[in-house]
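Every protein chain but one is kept in place in this view of the complex.
The letters A, B, C and D name the chains in turn, as written, and every chain counts its residues from 1.
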Amino acid sequence: DSKIAFFGALTGGNAQLGINIRDGAKLAVDEYNKANANCKVTLVEKDSAGDPAQASGLATSVVQDAKILGTVGPAFSGESKVANPILSKEGVVIITPSATNPALSKQGDKTFHRALGNDASQGPGAALYMKNVMKVQKTYVIDDASEYGKGLADQVKTTLAAGVIGSGVVKEQQTDFGTLVQEINKSGADSIFWGGYLREAAPFLKQFREAGGKAKFVAGDGVKDPKFVEGAGATAAEGAILTCPCVPPEKAGGTFAADYKTATGHEASTYSAEAFDAANILLQGIKAGNTTREKLETFVDGYTGEGVTTKFKFQADGDIDPSAVAVWAYTVKGGQIVALERTPTS
Amino acid sequence: MPEQTPPRAMLEVDNVTIRFGGVVALDGVDFVVREGEILGLIGPNGAGKTTCFNAITGVAKPTKGAIRFNGESVAGRKRYKITRLGIARTFQNIRLFPEMTALENVLVGADARHKTSVVGALLRVYRVPVKRHELAEVTATGGLARLAQQARRTGQRFFGLSRHTLEERAARAKATELLRLVGIDVRAGELARNLSYGEQRRLEIARALATEPGLLCLDEPAAGFNPAEKEELLALIRKIRDTGVTVLLIEHDMRLVMGVTDRIVVMEFGKKIAEGTPAEVRENPKVIAAYLGVPADAA
Amino acid sequence: MLLELKDVSLAYGRIVALHGISLTVDEGEIVALIGANGAGKSTTMRAVSGLRPVLKGSISFDGQDITKMRADLRVIRGVSQSPEGRGIFPGMSVRENLEMGAYTRRNRPEIDKDLERVFGLFPRLKEREKQSGGTMSGGEQQMLAVGRALMSRPKLLLLDEPSMGLAPMLIQQIFDIIVEINQQGTTVLLVEQNAQQALSRAHRAYVLETGRIVKEGTGAELLHDPAVKDAYLGVA
Amino acid sequence: MNALLESARRADERRAKAAIGIRDRWSSLPRPWRIAVLIAFIALLYSLPGLDIPLITTPDTDFTSVLFLCAVYVLVAVGLNVVIGLAGLLDLGYIGFYAVGAYTVAILGSPNSPVVVKYPWIVCVPIAIAVAMLSGVILGWPTLRLRGDYLAIVTLGFGEIIRVFALNSDITNGNRGINAVPTPSEADWPSWMTWFPTIHEGRPVFSVSSVIGFYWLALTVVIICMLGVRRLERSRVGRSWLAIREDEEAAELMGVPTFKYKLWAFAIGAALGGLSGALFFSKQTFINAQGFDLFTSILWVAAVVIGGAGNQLGVAVGAILLAYLPERFREFTDYRLLIFGVALIVMTIFRPQGLLPSRRRTVELEDRAKEAPVA
């Protein structure tokens, strides 16, 4: 009767990003419990609302439950930065299917693992795609000052270098972007890179297009969800480019996409598959009898195996083996997010 | 007896002018209040009497002229500093602290003379040795209570009392005394707002006296009093003067003014129009025309 | 009978200020209320004008029970008060204050005529027409308060110490004005510390002591009542 | 419906009277008895984490952490009570001081802050208190001359400025915040404390998994501060504050240096706010601008008033409810603020004097209620 925890946003403006992940992990646990009715694993949900300030309290509650051996998540980079040291100090195994800030693996948290590539790949990936494929010249870079958004935007800036003609910062939960829109239009940018989450991106893009803004819109994984298209309106979102260090769910191995659909009633979205894999790694460890935190940690550290998204093997700092890293570009077409191609990351 | 030498000027109002936009409320007013006297300030409505008080206590800033108290200029001083200098007042429209008890109202006035600072009140480490009879008493007859009281007493023997505690004690004694002086000591524990109008006026006087003023300014203290009560007030004002406080009095009731003041200053339209003893002022035709009306003091 | 109070009691918090008082005011009368500080005179006025709810008893005005009626409706019925403490609107000019007195009236020419009349009675107000009420001197505010009460052309005028804070000459004048408007048809209920004056002008008067009516009679009767003389007129 | 409300209100008034009765009985107890009861009560507070009382213990979150939060909020309320309850200054941006205290500790003590010094916790906290106090003086100096209601909006602005600054400035690391905020290390904790069995589980006293040390620390600080404020309250200082609240101009004319005393109230409040921020974030170990929204600040004011401004016990109860109820009823996450809002309205109607009002306020409110003009 061990437990694993999901750690991420289930409420708030970016809830959908967390829900995708929770559902992926839940699918894994449900399948496991069906197959192993005699030793069930419980999935505990820790809703952080994506707020780093809540993370420390939640992390404390995780470590205090000795039954919880590992977590899928924390989902966002900001909350990870706070929660990982706490979890790791008490030996809770962390596998994040989504927190992409590169610095997370440099914090010295010994139980940290990341089941996908990070923004040191996604940033250059996005920038190179803009430069080489979209052929844009003048980019306005916006970030939301979050661990993730600012980190990603900085990566993009470094790669684009002289191609950046201006930058701006938006506030969390900002809804009125009048001044910013005006400044972008004045700057003559032909493209915008958005480092942030969809909660702010959707209204921004809507207002930007309504004010006659023509620049192309590019953003990272934090925006890649149908909720974004819905929020911005299909017209405004049309043609937006979204990158993600994740495999398009429909390309995931096995019957994942179909199983997910049957289980939850909707299509798998960003990071559902990664979460499924992350949970499965933990579950395999538990099944193999590693029912203490220490044992499970040793198991995951030495784990190699194929999931539905990629082949897993973790480096010493917890990042996934570089060979497994893939960054994809997506676009919004007819109100749907569709995969375009893999982009080079250097 | 002080009558021998002419008393010293305590307050000098020197050519003071105050303008509010177009209205000249005070227009070059000059007068002095001598130590130990009761000076009346009278004049028609809107003559500038209250404005004069406001200038003296720092509520209104003179456009021109100077006010000196015991030789020191009042101008530019903070209001509370003027009070500590030794000027206290009451208000034409009563202004007590309505949700504080009568005693507390007076204590606020008494605080003007206290030395304890905020830090002092917090730490209470400034200790003063106490005399035997001031030590805490041991009243309990036995048990834990007696032990505790004894411990307390011993503590005070060795460490003395904080200055704060001593000041607080002295202030209470003084406040009770003042309430008795104005005749409302039985209402000490009542909230000020619940006192009747006359009691409130008396409380204002007690509160002002608690600041230990050299000069007490009373603005229409008898308004709303009936003749019998005015009689009492007259006696009270005399009593206050006899304790060594100089009094400056604004009042429209002529019987009171004529009965209690040593000298009177008369104002009209912001100017001083007459000055003298009650008898002189009463006969002054200018004053009769401007203020008293035909039969001065008929009653 | 224009106004009738029957057995009215009233309390402030835990303090009972009126213990069942009954009094009447007939049309065309000047009735005075006298009594020491805290006797309950102002409280009686507040009960009549509706500023405070009564604890028990009833008040009727012009044949109608107004015990529970809102204060503003009583004004429309014809009760107007110049309150203790004057109650000037500090942020309104002198003129606006006076116009507020005529709030319930609509006949513009009539209002203007009354305005002129008040200005005639108190020239100082005319002089300071534009000054804001709050900056007037104590006595000037008193004139304003009385003038404002006159502006509503009431059937019953309640005056709470109209002479308070006024210079001696004006005191004389204000009592003359009271008599004059009374002769023009306004009934007056008057509270005064200046009992001498009040009693000599009033048709009838009541003496209040700690919330109870202890005496009533014509003005002249009370003026010569030794007990009243002793307590309220002062012995010269 | 109205009759129902009316009868409920009356029942409540009766209860309020009963409360006064209890208080009278309490103050008529002999002093040693009162002290004994108080000591027992405090001992109970210290042992709460180990007691595991059935209905009270929070189901979803660590109970000791909740107790710690309660203690911090009580400290906040004690400080805010000096400003609002005693001096009568409406401060809607109190959270600004909380932030200043917290950030001072984080910036001076965290190895990950942009400022490279790394002072130990025990050094950071006094500095934090001083800096917060100074910020109180700096804010108060120009603004305390303003009339009461203006102060409310200016303090609100101050709170917001601090937050936006924290959000955008480099020294605070912007929205990304600072982690590894220093914690009192065992060196700061008297060695004999480790004798306590509850903390003998092989874990350090101050660690994420054993919050009890933080709770005891906060509780101790709260008790000391409450005693200190009580001393001020019962001295000329408290009296002057009260007089200022009643009629500032009259107070000044009676010799009260009103500005100075208001400034003191502000500074003391700010220092306590700073201290509570410092305490809370030493346990939290991470700080960013998120924790300092105006909304929380306004809720604090509500807690103080609802608890009973002016009475320390009352404001403590208000603060505890504000900290505890959301943790106890986590299952209503989506509705708890809604319930809270409705509760505030209902409370003000039924108990305008607060849960545990000061005696003075009770009387004042009763009188006021009876003086309402004719309906």
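Please note the rule applied: a residue touches a chain if its C-beta (ideal position, glycine included) is under 8 Å from a C-beta of that chain, and two chains touch if they have at least 3 such contacts.
What we mean here is this: contacts and distances are computed from a predicted model.
In the listed set "Hydrogenase maturation factor", "4Fe-4S dicluster domain-containing protein", "Butyryl-CoA dehydrogenase" or "Branched-chain amino acid ABC transporter permease", the entry agreeing with the UniProt name of the missing subunit chain is "Branched-chain amino acid ABC transporter permease". Across the complete structure, the visible chains that the omitted chain touches are A, C, D. Which of A:Leu104, A:Leu180, A:Ala252 or A:Val308 touches the hidden chain is settled by the complete complex: it is A:Leu180. When the omitted chain is restored, the residue from C:Thr43, C:Thr67 or C:Ser80 that touches it is C:Ser80. The chain omitted from view is touched by exactly one of D:Ile56, D:Val117 or D:Leu146, namely D:Leu146. Considering the complete assembly, subunit C touches the hidden chain via residues 49-51, 70-73, 75-76, 80-81, 83, 86-92, 96, 99-101, 103-104, 132, 134, 148, 152.
Although one chain is not shown, part of subunit D still touches it, namely residues 84, 90, 142-143, 145-147, 149-150, 152-154, 156-158, 160-161, 164-165, 167-168, 294-295, 298-299, 301-302, 305-306, 309, 334-335, 337-338, 340-345, 347-349, 352, 364-365, 368-369, 371-373, 375.
Although one chain is not displayed, its contacts with subunit A can still be listed: residues 11-13, 145, 168-171, 173, 175-176, 178-180, 182-183, 186, 202-203, 206-207, 210-212, 231-234.
Definition applied: only the chains that are shown with their structure count from here on.
Comparing the chain pairs A-D and B-D, the larger number of C-beta pairs in contact belongs to B-D.
Each chain gets a centre from the mean of its Cα atoms; the one farthest from the centre of subunit B is A.
Note on chain placement: the centre of subunit A and the centre of subunit D lie 38 Å apart, centres being C-alpha means.
Averaged C-alpha coordinates give centres for subunit A and subunit B that are 75 Å from one another. Among the residues of subunit B, those touching two or more other chains are numbered 194. Shown for subunit D are the residues in touch with two or more other chains, namely 363, 367.
Those residues of subunit D that touch subunit B in the shared complex are 30-33, 35-36, 228, 231-232, 235-237, 239-240, 242-243, 246-247, 249-258, 261, 264, 268, 360, 363-364, 367. Listing the residues of subunit B that touch subunit D in their complex gives 57, 59, 78-80, 83-84, 88-89, 91, 95-100, 104, 107-109, 111-114, 116, 118, 121-122, 124, 140, 144-145, 147-148, 164, 167-168, 191, 193-194, 207-208, 211. Considering their complex, residues 12-13, 15, 34, 36-38, 85, 124, 128, 131, 135-140, 142-143, 161, 164-172, 193, 195-196, 231-234, 236 of subunit C touch subunit B.
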